[in-house]
Structure formats: structure tokens, C-alpha cells
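Of the protein chains in this complex, one is absent; all others appear in place.
Entry: chain A
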Amino acid sequence: MTARKPEPSGSKGEARHAPAAPARRRFLARMAGTACGAALVGMGVGLYSRSAAPLAPHALRPPGALAEADFLSACVRCGLCVRDCPFDTLRLAELGDPAAPTGTPYFVAREIPCEMCDPIYCVEACPTEALDPALTDIDEARMGLAVVVDQETCLAFQGLRCEVCFNVCPVRGEAITLEQRHNLRTGQHSQFVPVVHSTACTGCGKCEHACITEEAAIKVLPLSLAKGGLGEHYRFGLDEKERAGESLLAPDEQHRYHLPEGVDYQLDDGGLMPRGEPPAEPYGDDALDTLNRGLESGDG
């Protein structure tokens, strides 16, 4: 390293500064070097933290956890939630654990699901409100959403009466309902298939834990993976009509499409009615008879 020699003292107006300059320059250079080094380390750490071991899809945060980005600004990784979990559901990610950022709490539903304590001990234990204390009713928790991920292995979809997930669900009959379907394979039986409702499912994972197949056919996924979204602008006409008491777009009117000839569809409980003069006599329950009459009168 070569430093420029100071000018001889006394030359012009530089006399006062010249002797000190090399030392100051060295000091500034060293400080700049240190600062740059620290900034580089900081950048490395920042990039690493953004890319290293994000929360794996099978790792679920405790109830009340803020959205993941906010959670990572709030959770100090103290493990108090883990300590207060009575069922050893929660654990802290060890260094090198691929499931979650090191030191943050999570649980794996297939191993130990959330037992949905009331009061919610983990939330009460959190000192930084990374687990939102506004959550006081565990049924309002949304740790994830159960999804029947594999209809090819789910026994219910094969026409067998399994229903274990339905029966272990802590919000029984609301988060998972059984829907009766026609068994197309046998042609003469029913299927009772599990259907999950996001309005009630807390993501506790008891269904995934209990699923009797070797690899669970129902799994709790993070809401970001499990849920679709309509879009802010989208409205279901059905819902809007119910809310407003009438259709918002166009008045209800008789539609004439795809009906047999000579038959109208009456909205006011009339159902299929033959077009033309009012019926001379009450119709029976036989729809075929009704249709035939309509056709007769239509043909003239």
C-alpha cells in the first residue's frame, strides 16, 4: 500500500492539514472497509434469511399465528408456546430442520395434531403477540385447511364406509360433512364422501392424523395452498339476490329455453305448465302425463 507523501510543511496553505492527512486517510479507508464488510455480511444474511428453509407445506403454525411474513417479524423464537402446549404438539425447528425457519414453532398434523385447547395456552403464552391474542375462541383458528387430496385412495370415494375423518373432527358435522353420491361403479350403491368446509375447518389436523390409509388421503394444507379466491369484483348472483330480496341485474322473468314444445315454466310454484288455456282439471303428479297434455294442446 502506498500513501501519497505529505507535502513539505509550510508550503502554501496546506501546512496545517498535510501531516495529518495520511493518518486520516488510512483511518477513513479502514473504517470504510469495515463498514463495507459489515454491509456485505448483512446482505448475505438478509438474502439467506429470505431463501433458507421457508415453512414447508406440511408444517403448520400454532393457532392465531400471524400471516407468515408478519409472523417472522414478530416471533422471537423463545419457545414459550411450545412449553405451554399440553400435548407436545408444538416444537421449535432445530438448526438444520428443513420444515421451518430455525427456532420457530410448528407442528406436523400427521404426527401430533392440535387438540384445540380452550383456553388456548400457546396463544396466551406468546409474549410478542406473534400468536394473536385476539383469538380467544379456538373454533375461529385457521391453522390451515383440510383437503381431501387423494380421491383415488380415499376409501369413501371407493364406496366403502370409512368416515373416520368425519368422526374425529372436533367441529363435527360442520368442518367435514358426508355427502351422499351415487356410486357409478356399482350402479346401485351410495358413496358417503367427506367434504371439507373452510367456514368451519380450523386446520387442527385431527383428520389427517386419523386417516387410516398409509399415506393420508386428507391433509391439512396452508390456506394459501388450499384455498382459491373469487376476486374482489366477483359476486354470486344467487347470494346477492338472497341479500337484496330480489335479483339485482334483471327482473325475474319466465325463460323459454330448452323446454319441450308447448310447455312453459311458471316461476310461482307452478312448474311445468302447458302453454295456452288454463288447465281444465287439476293435474296429477305424473309429469309424463303433464307433458303429453301439453304436447296435445300445442299440436292443436
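In this text, contacts are C-beta pairs under 8 Å (C-beta built on N, C-alpha and C of every residue); 3 or more make two chains touch, one makes a residue touch a chain; residues count from 1.
Here is the rule we go by: contacts and distances are computed from a predicted model.
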item	value
Omitted chain, identified by the protein name its UniProt record gives, among "Ferredoxin-type protein NapH", "Sulfate/molybdate ABC transporter ATP-binding protein", "Sigma-70 family RNA polymerase sigma factor" or "RagB/SusD family nutrient uptake outer membrane protein"	"Ferredoxin-type protein NapH"
Candidates A:Ala23, A:Ala38 or A:Val195 - the one touching the absent chain	A:Ala38
Sole residue of A:Ala52, A:Leu160, A:Leu248 or A:Leu267 that reaches the chain not shown, by the stated touch rule	A:Ala52
Absent-chain interface as seen on chain A, which is shown	30-31, 34-35, 37-39, 41-43, 45-46, 48-50, 52, 69-70, 72-80, 82-84, 91-92, 94-97, 101-103, 125-130
